[in-house]
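Right, I'll just put the structure down here and ask away after.
The complex is shown incomplete by one protein chain, all other protein chains being positioned as in the whole.
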Amino acid sequence: MSTFGSIFRVTTYGESHCKSVGCIVDGVPPNMSLTEEDIQPQLTRRRPGQSKLTTPRNEKDQVEIQSGTEFGKTLGTPIAMVVKNKDQRPHDYSEMDKYPRPSHADFTYQTKYGIKASSGGGRASARETIGRVAAGAIAEKFLQQINDVEIVAFVSSVGDCSMDRSCLNPDFMELLQNITREQVDAAGPIRCPDPEKAEKMTKIVEHYRDQHDSIGGVVTCVVRNVPIGLGEPAFDKLEALLAHAMLSIPASKGFEIGSGFEGTKIPGSKHNDPFVQKGDKLGTSTNNSGGIQGGISNGENIYFSVPFKSPATICQEQQTSTYEGSDGVLSSKGRHDPNVVPRAIPIIEAMTALVLADAYLIQKSRESTFGVVY
Amino acid sequence: MSTFGSIFRVTTYGESHCKSVGCIVDGVPPNMSLTEEDIQPQLTRRRPGQSKLTTPRNEKDQVEIQSGTEFGKTLGTPIAMVVKNKDQRPHDYSEMDKYPRPSHADFTYQTKYGIKASSGGGRASARETIGRVAAGAIAEKFLQQINDVEIVAFVSSVGDCSMDRSCLNPDFMELLQNITREQVDAAGPIRCPDPEKAEKMTKIVEHYRDQHDSIGGVVTCVVRNVPIGLGEPAFDKLEALLAHAMLSIPASKGFEIGSGFEGTKIPGSKHNDPFVQKGDKLGTSTNNSGGIQGGISNGENIYFSVPFKSPATICQEQQTSTYEGSDGVLSSKGRHDPNVVPRAIPIIEAMTALVLADAYLIQKSRESTFGVVY
Amino acid sequence: MSTFGSIFRVTTYGESHCKSVGCIVDGVPPNMSLTEEDIQPQLTRRRPGQSKLTTPRNEKDQVEIQSGTEFGKTLGTPIAMVVKNKDQRPHDYSEMDKYPRPSHADFTYQTKYGIKASSGGGRASARETIGRVAAGAIAEKFLQQINDVEIVAFVSSVGDCSMDRSCLNPDFMELLQNITREQVDAAGPIRCPDPEKAEKMTKIVEHYRDQHDSIGGVVTCVVRNVPIGLGEPAFDKLEALLAHAMLSIPASKGFEIGSGFEGTKIPGSKHNDPFVQKGDKLGTSTNNSGGIQGGISNGENIYFSVPFKSPATICQEQQTSTYEGSDGVLSSKGRHDPNVVPRAIPIIEAMTALVLADAYLIQKSRESTFGVVY
Partner (left out) sequence: MSTFGSIFRVTTYGESHCKSVGCIVDGVPPNMSLTEEDIQPQLTRRRPGQSKLTTPRNEKDQVEIQSGTEFGKTLGTPIAMVVKNKDQRPHDYSEMDKYPRPSHADFTYQTKYGIKASSGGGRASARETIGRVAAGAIAEKFLQQINDVEIVAFVSSVGDCSMDRSCLNPDFMELLQNITREQVDAAGPIRCPDPEKAEKMTKIVEHYRDQHDSIGGVVTCVVRNVPIGLGEPAFDKLEALLAHAMLSIPASKGFEIGSGFEGTKIPGSKHNDPFVQKGDKLGTSTNNSGGIQGGISNGENIYFSVPFKSPATICQEQQTSTYEGSDGVLSSKGRHDPNVVPRAIPIIEAMTALVLADAYLIQKSRESTFGVVY
């Protein structure tokens, strides 16, 4: 469905060619200062076409808060947000509409619903993520205020060019400890903080773009200053909620936390994170667990990676079939994004914030009862 | 929390040393034949100690249906199932209880709840999964009856020994098309269907076992005959629900579907799955998508992989800290499982069935309205 | 929270002085013809000030569909609807703001959230119900199309003037069988279909209005052509969902279904509804149960009544206390509605439709499995 979260809860709406896209965010704590200026920056980072523009086109994807705040403060009531669509008209039927686009949602939407939006995939459109990013900006502000929580995502691979993101690589673990959102954006449109890799990744994207083809990549995200105790066993372990959130992002194909797939090769004696005193609380000297043990945050950095497939829309001719089963050739027109991972970054940050804000509030309801002598 | 699913919904209970573990399964369709004999086989596959036994110890982990069936038929009412614990007594305090076990849930449970079970991780215990497996067996029977759905999981890597599970490997895609649960179990206790790999994997496990150490691995799961149309955009995409389910299994560290992480290196022109007529419906000639497009099943095989970390409990001495922050050495006693992936197989199959049964029922509520002329 | 329903699900937003009010309706079946013209009539019936106007002021509370439809058909995706507020500015502090208004939500909102909207009760505002009425209009159209379901609410009492709504009164049961929405509206602004009572009720309202006072009343609602089998034991019995829905409407104080409170005086031998053959299915010859047995609709008319308290806002001086606990006199200004029951009618109809549409879809998911031979 279109609702995510239980206490801090977002419901999104909208597709490509309707009047607007947006969301309702319910359960936002009251008394928090909040205006459109807290939300717009991440929407702006999500916008298409950023890398080809010399001036920011601020007129696009402007968010407008409809409810839930007064005099710049949250009321504790639902916050609705609206972003107008520029192209509000469903398009007319064309020859190309006979073909479900390969690896797109055209076919599955048509079969599931018995109808589909003229734009094709309907809610599979990237515009659906606007509501998420707007809601996530509120969640993120809340987490910052509560515990200085920092969420930073960046591109860690494009095609076959990859940073070494092993949990055994001290440089990568150091980077996770220090990387800022500003550094990520300063790294150029590819949003990879390793300058050499960034240059190579950019060339890879240009290569596929010039061939009217596309290429995928991986985004890594780190969260610092997470309170201990977030996540609800057994089914709502914190990593399970994060995985759910990440796999709900269009074009994502996976998720790994901490040592991930490669970690299966590390024996327990080396993989286990020993406990050490850190300031006034217990921490771990390594962090192969990725900040979560038994489904519950342990106070160390949470970090995970998410692969995104090569975009399905390409301008090469593709041999495929019509809805009716006749073989044919589909030729897509127009300019298409040869690689989506840089734009996925604010979406990943948003979904991460939504998961953590909800988990935080649920845990707080429990902690409220600790002090009582039963 | 301890509830999973919306229409077909399981709630589990129990930890290591309480009286019993089990679950309530709500929303099971009525009129389905069901007895304990439908449920016990997967519980038996999940039991510990199987590989060292020449005779099946059937007396262990016996499930008992409490409600929801009569004369061997489901009533449509909740089905409660109970499995008695053999060791029902919480253990006494020992020297080792001063130490939170590294990479275990002891520390996070203690901090989250202000108390923990004497057994340590409480619900992080593997016994928590018994209720899942029992519930999953019901979901699986339902899916088999409805559409001959087949769910088969197997071990695809242990340590650094891995099958080539690339979507571009025709042998692996062929294996996914044909592999049966019987073949998996016939492959020996390691449950890897490639005999050569299985032998090597077994040696790896024995190696770490002899060193009082442990090692991880990866389980791959394939689902055949999935009806088209399952999964709910935007947040409850089918792959998001599967990822949620898999990351909720103890010790799992990730999830990838279809081409997964490696697929990010395949350009769109090659990664896209062209449509072709298959019998009376549309299918795809390749299946890099892993059976899901736009969050909705497309009728092709769904396949995904889940990495499991090396078990945290090892009998080597470990340098770590007490809860109070004093350095010390933790020495665990007893026999511990050096590798968990074979036993994870029925759990993964169960969680997969639970996701699909729920998605199926939700989609059916929609399809019921298609025939109406509005 | 601000979300209602599980498969057919509405989320509302908005308070008195924000930019707009509205909702997102998720889970609307696809392929249903739908435009604003299907929704506006019930919003127009809900508008304030109707009874004093000779011409309909159609410019007010105009709904605008944002998403989820194309070319006048539902897509199966979320339908967002927006109604602009005329007065979008929070008002400035006044002397009266020192006092929480008696029997209003000012005090409880302030205490619960630590802040309140300048308009006072925030989401306790009647404008919150606009999103419900808009969503309910969609649910109602769906139910009409599916099974000719008819939902008609009317005023059955104002102050001490009441229709005899006993289940033992054949005239009332006859009225429930035949009453139409057109008849209700034709009965004049008080919306009571008994002309004599209507006249008396009108005089009662005028009496209290002239005294700057207010008076309550009761709304009765009947639903005809409900499919058999709706409602989910144990906690989501159909009457429990209806009661939840009705008590969520501002100013409502109760709910009774079928024979209700008075029915407790009727012995079982007379209260039981005998079964009789009706056409091709079983029905009951009396309907003291109100169309629901064991929490499940039995195909007979569902009817229930909902009392609404006298509006709390009156222009008489009221002896009360400030937030700080100082005694004082509160004098409210302006024109206020001396009686709300006629305007509650479309809200009750909307909430009823939302409950039934959701229950219908859930039951359909189960029915889909009946035909299968297990």
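Structure notes:
To keep things simple, chains are lettered A, B and C as they appear, and every chain counts its residues starting from 1.
Criterion: contacts are C-beta pairs under 8 Å (C-beta built on N, C-alpha and C of every residue); 3 or more make two chains touch, one makes a residue touch a chain.
Owing to the predicted nature of the structure, the values given are computational and were not obtained by experimental measurement.
Note on the chain not shown: across the whole complex it touches A, B, C.
When the whole complex is considered, the residue among C:G76, C:G136, C:P193 or C:G258 that touches the unshown chain is C:G258. In the complete assembly, the contact with the undisplayed chain comes from C:A105, out of C:V82, C:A105, C:V133 or C:A198. In the full complex, subunit A touches the omitted chain through residues 6-7, 29-33, 76-77, 142, 145-146, 233, 361-362, 364-370, 372, 374. Hidden from this view is one chain, which touches subunit C at 1-4, 12, 99-100, 102-105, 107-109, 111-114, 121-124, 128, 157-160, 208, 211, 213-218, 228-229, 232-237, 239-248, 250, 252-261, 263-269, 271-277, 282, 284, 288-290, 292-298, 307-314, 316, 318-321, 323, 325, 327, 363, 366, 370.
Across the interface with the omitted chain, subunit B contributes residues 1-3, 9, 11-15, 17-22, 24, 26-27, 30-31, 64-71, 73-80, 82, 90, 112-118, 122-123.
Rule of thumb we're sticking to: only the chains that are shown with their structure count from here on.
The rotation that brings the Cα trace of subunit B onto that of subunit C spans 180°, given to the nearest 5. Subunit A and subunit C have Cα centroids lying 39 Å from one another. Between subunit B and subunit C, the centres computed from C-alpha atoms are 45 Å apart.
Listed for subunit B are residues 233, 366, 370, each touching two or more other chains.
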